[in-house]
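Take this structure first; my questions come after.
Every protein chain but one is kept in place in this view of the complex.
Chain lettering (A, B, C and D) follows the sequence in which the chains are written, and residue indices restart at 1 in each chain.
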Amino acid sequence: MNMNDIMSLIPLWILSSAAILIFFSISIKRNHKVIFVITVVSLLVDFFFLTGYSIKHLQPVEPLLIIDGFGIFNIGLILLTTLAVVLISYAYFEQREERKEEYYILIILAALGAAILVISKHFASLFLGLEILSVSLYALIAYLRKRERSDEAGIKYLILAAFSSAFLLFGMALVYAATGSMEFAGIAAWITQAHEMPMIVVAGFGMMIVGVGFKLGIVPFHMWTPDVYEGSPAPVTAFIATVSKGGMVALLVRFFNTLNGYQYTTFMLVFTILAIASMFIGNILALRQNNVKRLLAYSSIAHLGYLLVAFLAGEKLGMEAVIFYLVAYFITTLGAFGILATLSDKERDAELLEDYRGLLWKRPLTAIVFSAMLLSLAGIPLTAGFVGKFYVLAAGIQTHRWLLVIILVINSVIGLYYYIKLIAIMFDQKQAARTSQELHPLVYIVSSVTMAILVLSLFWIGVNPEGMMTLIRDVIR
Amino acid sequence: MMLASLIAILMVGGIAAGFLARVNQTACRWLSLITVTIAFGIILFIWIDEGLSMTLTDSWLRDLYIPWIPSFGIAFHLAMDGLSLLMLALTFFLGILAVLVSWKEIQYRVGFFHFNLLWVLAGITGVFLTMDLFLFYFFWEVMLIPMYFLIGIWGHENKQYAAYKFFIFTQASGLLMLLAILALYFIHGEQTGIYSFDYFALLNTTLTPDTARWLMCGFLIAFVVKLPVVPLHTWLPDAHTEAPTAGSVLLAGLLLKTGAYGLIRFVLPIFPEAAASIAPIAMLLGVVGIIYGAVQAYSQTDFKRLVAYTSVSHMGFIMLGVFAFNELAMQGVVMQMITHGISTGALFIIAGVLYERIHTRDILRMGGMWKKVPFMGTVAMVFVMASLGLPGLGNFIAEFMTLIGAWQANKLLTIIATAGLVFATAYSLRIMQKVFLGKNIEGHGITDLSLREKFILVPLCIAIIWLGLFPQQVINTAKPTVANGSHAKNHAAIHNRTRTDNVQYTSAFDTERRKP
Amino acid sequence: MAFYIASIIAILATIMVITRYNMIHALLYLVVSFLAVAVIFFMLGAPFVAALEVIIYAGAIVVLIIFVIMMLNLKEESVEQERKWFSKNIWIGPGILSLVLLGELAYILITSERVLLNNSVVDSKAVGMSLYGPYIIGVELCGLLLMAGIVGAYHLGRQRRKVVHRFLEKAEE
Amino acid sequence: MIKLLWLIPTLPFLSALILILVGSRLSWRVAARIGAGSIGLAALLTILVGYEFLSSGKDAYLHVAWNWFQAGDLSTTFAFYLDSLSMVFIFVITFVGFLIHIYSIEFMQEDEGFSRFFAYLNLFVCSMLILVLADNLVLLYLGWEGVGLCSYLLIGFWYSEEKNGYAARKAFIITRVGDTAMAIGLFMLFTVFHTLNIQDILTQAPLVWTTGASMAVLIAFLLLGGAVGKSAQLPLQTWLPDAMAGPSPVSALIHAATMVTAGVYLITRMHIVYELAPLAQLWVGIIGAVTLLIAGFSALTQFDLKRVLAYSTISQIGYMFLAMGVGAWSAAVFHFMIHAFFKALLFLAAGAVIMALHHEHDMFRMGGLKNKLPTIYWTFLIGAASLAALPFITAGFYSKDQILWLAWAGEKGNLWFFLAALTGAVVTAVYTFRMVFITFFGEAKTKISHVPGMRITIPLVILAALSLLGGFIELPHTLGHLTLFSDYLSPLLPSVTLKEGIESTEWAIQLVTAALALGGVYFAYILYVKQPKLSDEIKSSTFELHQFWFRGWDFDALYNLVFVRPFVYLSRINKNDVIDQFYTGLVQITEYFNTAFVKTQSGILRWYVMGIVVGAILIMTISLFVQP
Partner (left out) sequence: MNVLPVEMGLLLAGVLFTLGLISVLIRRNIIFMLISVEIMLNAAGLAFIVAGSRWAQADGQVMFIFILTMAAAEVSVGLALILQIYHHLKTLDSDAADKMSG
């Protein structure tokens, strides 16, 4: 590890230092505000540091990591997302009778894990990144100890994540046993050399897909999503829906491209089946859901299915589409859960459909932002979600994946129903009897500003996506 | 720039009206009225300025090209020809009436209502103007959302269901169109190396017959759902019935027309052979629509539902005419688009006016209104007659030209379609009988039209009679579009014109394109 | 030969683990299984890891679990309950699924090309060099992983107080 | 003056417009002046125009108002074309129309819809004028539909009665059926000639078609369809008897004098096409012959005074069709004119009777009015005599005689036509005088509530005079041989070529006709005055037949069964749109899947683990079987 490596890893150092700093700061005095500020500042500093990197930057940190444009972009995405989550968390946790401070350590560590994930080029770093993320999430999910559901969600996630990690590890071991390398590039080289892929490697990759699929929450590894989404505190749910899944997607893209997985019908077939199943089952499950968090969970299953369509399309356009979709999806999901968090009160999260009835008339701006987010999820123009979906369809059509594309369209239509249902409830004339909150309004300014920025970027990317597209294209190269 | 300003005025006006309503509701109504009137004024200005002297070679009136997403070859490209001009004139005319008609009816969330109203109009304007397929899809969707809200918030009893149905039907079909657009884009890109969504570029795509047919189906389905064509029509009765009056007017008057417009603007020029190959089926569907809509209309007891089914029937003529492939039929179609917008819009307004007075749409509970409201009765009579195609009113010109054109293409179907006029008579007269004639069963005591309502309905009357007696101006305006097969390709001619907008004009063909 | 004996012991012990009603018994069998695996590690030329297996798996982790069991103060009825849950039917589905999976795995492994293991020993020094050479970042990450685990466990495992009011809670701290 | 031709239809139109817009605020006096005055002016103008036209000696005069619409090949003008044929028609329309308007002022005085009535009536006159003046078929179609509309409006004038509305709609819809055929005819004409200008078609037709060309026949049949609908001929005759629901002046103007003869106008106008399509022309004759018989017999059995007249109208138009069928164009037009006089007279007189008797329609509740309403009686009698074609003194005799003679002697005539016409003549005489005798003779059964005033009697007298004297402008060879009318039309309408050596029989035919007419009157006299019991016996002995005729040969029932019921049934059962079921089904399927999938989200951890295992097995199996 030379100086260059160390320099390249500074964003990670900053993150880990921030975690440790908070750790110590807690041991001195617990102060929510201070720790919040530390977290925000460190994330910001980290991000600004990151923007200093050139997109063309390429610095492998042998053998585990590689810092390249793609990685930098994704780390940036993760940092911003984490920042947004942290910002909406402040108001959320301020009103809860729970120690708040550990939360920030855990979330920084989780972000760090995801960051590792997106720049790893080795099984070991992949695994460690994944586990840092997971272990932090176990605690985050169950963070609100007063709620039974939190524990339930936590233990479910823990057992299932460990279970799927075991699959991932076993798969890795098989691949390693056959190829003698744990580096992506090394494996790729071995396979190229061997001309055909031995079955044991295929099986190894297959088992790894189980682990990956679990993190992505695609069918049939999706069953945890609704329960965990429901049980977690709203900001954590946002985090799971975005960073955790997005990190995995980025990893998958890197891994698959390094291996050039597109030439193997087996994997294409597997992913096609998973994509189709995810789209259908996710959307159909969401149809009559009355819990907004679960609804969003099901919708996220479907969205990952859409994402897989772009992923399967492959080629450059497909990769661009994946990343663009991811960005749009991040913004949208953060927005949606942000609203959910803002509306939550001390007792419980605002997760029932009924909580939203007539919201437009009570809190018009909130309702409009939420509607914008839902419309973006539904892929309606003017929003980022539309451009994302357009991108995905374009990628699918370019490579003639008609089946997937048609199924995507059908599912978009099914999906419309429940997004619209939620919007319709907000526009209903009757109003929910939910009382407004008692906290000092200043607390909400942070959340409100965050939401405003999110919704503006949602529209900005929806109306003028050219900049983002160019950026992504440079990143993919 | 004028074209973009049309859209911009409506959008800005919508937002402004939305906020203004918090201060003063009446001011909000006036603001939206003024906004639409300004747009109408602009269109009239353009029409008078040069529409009256249009010639075949000089058929594109205005053009605006601003690159938007260059990496996909997407541009903000608006252009106007006679057809667009007519459609826009209709749009703003009905738009003004829609604002007026809501003056008393909408007392609830006035600001948001007018915001949606103006944005629907903006979306429709965009649809009628855009010459970039991506942008077209964009506007196509943009007009749906506010429309959804109009139905879903200010509708009648079963509004949610109707709004869902409307939204899902149109979205589903729209997405299929998007697929077709994308496929066309890539095919064209692979052929020429120029990746562009520009309408004029894509016109030159060479397609194998099979591909062409599939792609056309994608476009077609979006348009026929909107039109609507039996059996894809079932969203329409619900949506029309449940929408508030302004919503029904916009739906019937304009949204349905976007489907017809799409057929003329996109399906025929881009896929001429494929369209010709399915013409018999399409015409058959048109005829089925004519008959089926009429039969359905006859049995309805809900006034608005009845009128909605008449729309289905009337739109069948459009299908029939478009696929007859001759100028006469096409002129008939254009005429039908306008006259149907006026006549059906008027009938919905009458239904709304009645509903405001007696709070029911059930025609079995009406009857004998004439004695109380002779003026309304007379007006209704005019539009009922228009809907059954009485000569002297605009609809006759439309139907006559359509049928006489269709006769050249397919005799049997034309005969059946003509027979549909008998059914049209049956249901139209039923409206008159049940609502205005007969006995006043429930003893409704109602007042005749107020000044505002007269101000809405009388211009409609005048318009429909005017179109029936002096349709030539409309025909002339539409002529370059429908009469000349290579009209669309004449677009290049506009480059040489000095009188384009002030914007730096970049050609549609030399922007930066990228092979993805 | 020793490998096969150790393997059989490991498998049998594991089977015992998964069939016990009494948790403590199961854990003891687990220790046996881990020990057998440690033997195998040794035979595979990984003495350092064999030691770690004994210390951490068989030692620390199992002890931790036993500790928790004791904390929860589980009594006889829990064994009874375990027995009750252990009906015959419960085996059918999972059994079939697992057998299919195992069969596939075995098929894949057995049909793959036969490679004999080297006899070379990778001693602790090599492991150390590797750990603190290329894998140094991994080690650091392990530290963070453990930190996450500790913070999490600390937060979740903290005894809950009866909280009357949030301000009171603050006062107590 | 002739330049003002366009004013003739415009005046009624303007009047209609004024009355519609502000009519409700005008007093009845002003409304009446506007309504009737405009027609009066139009009539005056017609006479002036006619005078100038006749004196100019030109064949035709064309006034182009504006280009209506022009698209593709189709070019249509809003233009009025005046020639001798349309001259006759506009004369009848404006003149008889004017008389009827005057009559209506009194007849409708008490009605609250007074101005509305005049508005409709004016609109009707306008449309009818456009119809006959149209220079092209599209404009003709405009008038054609316009009169249909007004007919609808006027039949249903008293709209609060459900059955009036029904009759009105029936009239409109049934005529629309014919119009549809006609429209298709227009399409075909356009396909052949690329124009719809009447004169162009007529000049080109002989060049394009040879006699009997199938296209010509087809088109002729389709136009005949339109004519049959408007003129209430078989098989579309059923609407006219019901149309009597409208006020009597309406029946007089629309359903006797003018609109119902539009079919005659159309066919006469297009006679060149029919000359080229002998088969179609033959069918014109056949339809006329059959219709005149069927309607005649139905007229025999009616109770309602106006229904008798309605059937009689159908029957008389049948004569006109018969005449056209044998190529006796001018005879048809002549009969049209005379018929317009006497039938308008009869209707107006009947209206006066009905009004006098407190809106009593049933003849058998009238009676004995001879002395109480002498003016009405005498004028009615004159009209009846003209209708029954009493020999030598009535105009009806001369016009009908011409038809009978040409049906026998014309080249295209045949024995069957002649026999039908002859039988019809007898029947006509019988039912006409049955009507006269029952209404005016015998005992008075209802009290008179309203004695008609000047506005009613003057038009009656004028029309009566015309019914008597109108015939003397065209006299047969045997009786003076005056051919003013046919000469006048001869440049336009060809005369009939007679069969070889048949002239000598003309006087015999005339004698037979005269005798039969008188015999019919006598027969009626015996049955209804002398021995009323006899008529009752006949009635009861042939009850079924009687009822069958009374119901108009059960055409209504037939159409109900074949067309109306299935349509209504179909539309009723499908009220909720069966196609929607398909989409509802899709939704249900999706919901079913939803229910099924929701069960998998049981919340039980082991089950979730199972899901992952299943996924793993799936992937492994695929890996096993699908080689990369």
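Basically, a contact is a pair of C-beta atoms (placed from the backbone, for glycine too) under 8 Å apart; a residue touches a chain by one contact, two chains touch by 3 or more.
Just so you know, these numbers come straight off a predicted model, no measurement behind them.
Under the touch definition stated at the start, the shown chains contacted by the missing one in the entire complex are A, C, D. From the options A:Leu50, A:Ile78 or A:Ala139, the residue with contact to the chain not on display is A:Ala139. Among D:Thr94, D:Thr180, D:Thr513 or D:Gln601, the one in contact with the hidden chain is D:Gln601.
Counting the whole complex, the residues of chain A in touch with the unshown chain are 123-124, 127-128, 131, 135, 138-139, 142, 145, 148-149, 151-156, 158-159, 162-163, 165-166, 169-170, 172-174, 176-177, 180, 182, 226-227, 230-231, 289, 291, 294.
Mapped onto chain C, contacts with the missing chain fall at residues 1-4, 7, 10-11, 14-15, 17-18, 23, 26-27, 30, 33-34, 37, 40-41, 43-46, 48-49, 52-53, 56-57, 60-61, 64-65, 68-69, 71-72, 74, 78, 81-82, 85-86, 90-91, 93-95, 97-98, 101-102, 105-106, 109-110, 112, 114-120, 122, 126-127, 129-131, 135, 138, 142, 145-146, 148-150, 152-157, 160. Chain D meets the missing chain through residues 598, 601-606, 609-610, 613.
Please note the rule applied: only the chains that are shown with their structure count from here on.
For the interfaces A-C and C-D, the C-beta contact count is higher for A-C. Chain A and chain C have Cα centroids lying 30 Å from one another. Chain C and chain D have CA centres that are 101 Å apart. Multi-chain contact residues of chain B (touching two or more other chains): none found.
For chain A, residues touching at least two other chains, in rising order: 199, 203.
The part of chain B that touches chain D in the complex is made up of residues 165, 230-231, 233-234, 237, 295-296, 298-300, 326-328, 331-332, 368, 370-371, 374, 378, 381, 385, 390-392, 396-397, 400-401, 403-405, 407-408, 414-415, 418-419, 421-423, 425-426, 429-430, 433, 436-440, 469-472, 475, 479, 483. Against chain B, the residues of chain A that register as touching in their complex are 315-317, 320, 360-361, 375, 380-382, 386, 390, 393-394, 397-398, 405-406, 409-410, 412-413, 416-417, 420-421, 424, 427, 429, 464-466, 469-470, 473. Of all the residues in chain C, the ones that touch chain A in their complex are 104-105, 108-109, 111-113, 134-138, 140-142, 144-145, 147-149, 151-156, 158, 160, 163, 166, 169, 173.
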